[in-house]
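Questions regarding the structure given below will be posed in turn.
Of the protein chains in this complex, all but one are displayed in their positions.
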Amino acid sequence: LTQAQRAAESLSRQEIERKVNEVVQFFLIMEQKKAAVKRADITKHILKEHSKVFPVVLEKAKKKLREVFGVSVEELEGKDKRYILVNLVDTPDGQDHLNMLDEGPKSGLLLVVLSLIFMKGNVIQDTLLWHTLKRLGIQENQPHEVLGDVKSLLTKEFTRQLYLEYKRVPQSDPPSFEFRWGPRAHKETTKRRVLQFVSKMYGSESLEIWTSQYQDVLRSEGGEGGGQ
Amino acid sequence: GSQKANQLHTDFVTFEPHVFADKLLSFMTGRRAIPEDPEEDEDEEEERRSVVRVPTAGWEKLGEEARRHFNRAPAFHFLYGSFNREAKARESRKL
Partner (left out) sequence: MATAMTDAHRMFLQSIMTHGALKAREVKALYKKCCETFNRPVEHENLGKFVNEINHHVGPFSMMIQKGVSEEDGVQYYALVNMMESDITHLASDYTETELEFFKKVLDLIVDSDTGVASSTDVLNLTDLLHEEQNRKMRKKEAEDVIRRMVRDRWLNEHQGEISLSVRGILELKPYLMEHYKDDIRQCCLCDQIALKGQLCQSDSCEAKMHYFCANRYFRDKDQPSCPRCKADWDHMVIQG
């Protein structure tokens, strides 16, 4: 028996079941803000002194989230265990059973930024990004009529949600910053789907016309060898 | 034959952010992209482009397109239980 299973025996079956149900609820509530869930959060709010049962409880919660809600719990790279939810329900016309509330424009902007990052070799200078967004009527330091404070959206909200990474270029003086895809972007979408969007904007179906980007797609699908 | 032409074609397609931005503009606003104007110098053209305004409907359209490209999970939303109940009930206000 693993240590976790032995620990699990210290709790009754009903108590384990209750902890599992609370973890499921916890994941779905944290999804309100699309925050990543840390193992420490689950221990603090739910397991408390029974932290050793975490592996058993997490496994059962994952199963329930998959079977009841159609969402998968994805673990993110990094030393401290962090998890996010990704949708497993695959509808032909792409998720339009979900109500976007008024998040549509924001996710539109996110897709544009992810496209620019990917098409420029998985990293883009913030200056070039703002210069490009200016052509869409977005000013770095002016609230946008529809999107509001775009700078804080890109550098705070989307980074907190792990859609984007916004880092200073080391030893850059004056300091310059770069955007990259965050771990949630890699889990909620793929390079192929973003390339399909870009091609669609150019009115073409083919992905191969973007030579280096299409190689990147193939590498990312190549399994182990594929880079992020 | 076409293979050769195709090969040539792919070498020339390098990604230009400003071209992509114009494609997005015409997708969102339905208008053809802002044409290049030879006489205009760099700054004038820059100025003309930056006063662009995409209506809300344009951003909504882009949002509808974007939703297809993300596997977003639904969240559990509620009000009851999000605030703690007062210890005691409120005295009746009815006369």
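We just call them A and B in the order they show up, numbering each chain from 1.
Note that a residue touches a chain if its C-beta (ideal position, glycine included) is under 8 Å from a C-beta of that chain, and two chains touch if they have at least 3 such contacts.
Being a predicted model, the structure only gives us computed values, none of them experimental.
The shown chains contacted by the absent chain are A, B, with contact judged over the whole complex.
Interface note for the absent chain: among A:70, A:143 or A:222, the touching residue is A:70.
Summary of contacts with the chain left out: across A:2, A:25, A:127 or A:215, the touching residue is A:25. The missing chain lies against chain B, touching residues 74-86, 89-90, 92-94. Listed for chain A, the residues touching the missing chain in the whole complex are 17, 21-22, 24-26, 28-30, 32-33, 45-46, 67-70, 87-89, 91-92, 97-102.
One rule holds in what follows: only the chains that are shown with their structure count from here on.
Taken together, the chain B residues at the contact with chain A in this complex read 9-11, 13, 15, 17-18, 20-25, 27-28, 49-50, 52-54, 56, 59-77. On chain A, the positions that touch chain B within their shared complex are 25, 28-29, 31-32, 69, 71, 85-88, 93-96, 98, 100, 103-112, 115-116, 119-120, 128, 131-137, 139, 145-147, 187-189, 193-194, 196-198, 200-203, 208-211, 213.
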